[in-house]
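The complex appears here minus one protein chain, its other protein chains still in place.
Our next item is subunit A:
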Amino acid sequence: MLNFIFLVNKQGQVRLSQYFKHQDENERRDIEPEIVKKCLNRQENQCSFLDYKQYRIIYRKYASLYFIVAADEEDNEMAVYEFIHHFVETLTSYFDKVTEIDIMFNMDKVHMILMEMVLNGEIVETNKNRILAPLRTMDHASKR
């Protein structure tokens, strides 16, 4: 299962973090910067997968944003790798070229998209239109 996901900018500031299972606040404070540092420290030619404690970390860098996912060791890394890309693609299609500032000022929407895609740490929806359908309904309603 996916344990948590972070969105981090190049400076190392966490722009979004979502945990799919309970994690102690103190533990979060400890592991967040450690994982972020590990990922940001890596060269471009290095593998996108790394092990950290009991987690398998899969990260991808898009422009100036890092998308970091902590999965379980027995998870399929490539599947998670593709999931990250799909998440980015969904954001891109919703925001039309997503940037850090879009994510910062539309936190609710980003979380909604993520919640449509992942339930209880499992990927439950991969159809972009279905992921965006509830948001679309909401946007439609608020328009009036």
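Keep this in mind: a residue touches a chain if its C-beta (ideal position, glycine included) is under 8 Å from a C-beta of that chain, and two chains touch if they have at least 3 such contacts; residues count from 1.
To be clear about the criterion, contacts and distances are computed from a predicted model.
Look at the chain that isn't drawn here: its UniProt entry, checked against "Sedlin", "Nuclear pore complex protein Nup85", "Alpha- and gamma-adaptin-binding protein p34" or "60S ribosome subunit biogenesis protein NIP7 homolog", names it "Alpha- and gamma-adaptin-binding protein p34".
Subunit A residues in contact with the hidden partner, per the touch definition given at the top, are 9-13, 37, 40-41, 44, 62-64, 88, 92-96, 99-101, 104-106, 109, 132, 135-136, 139-140, 142-143.
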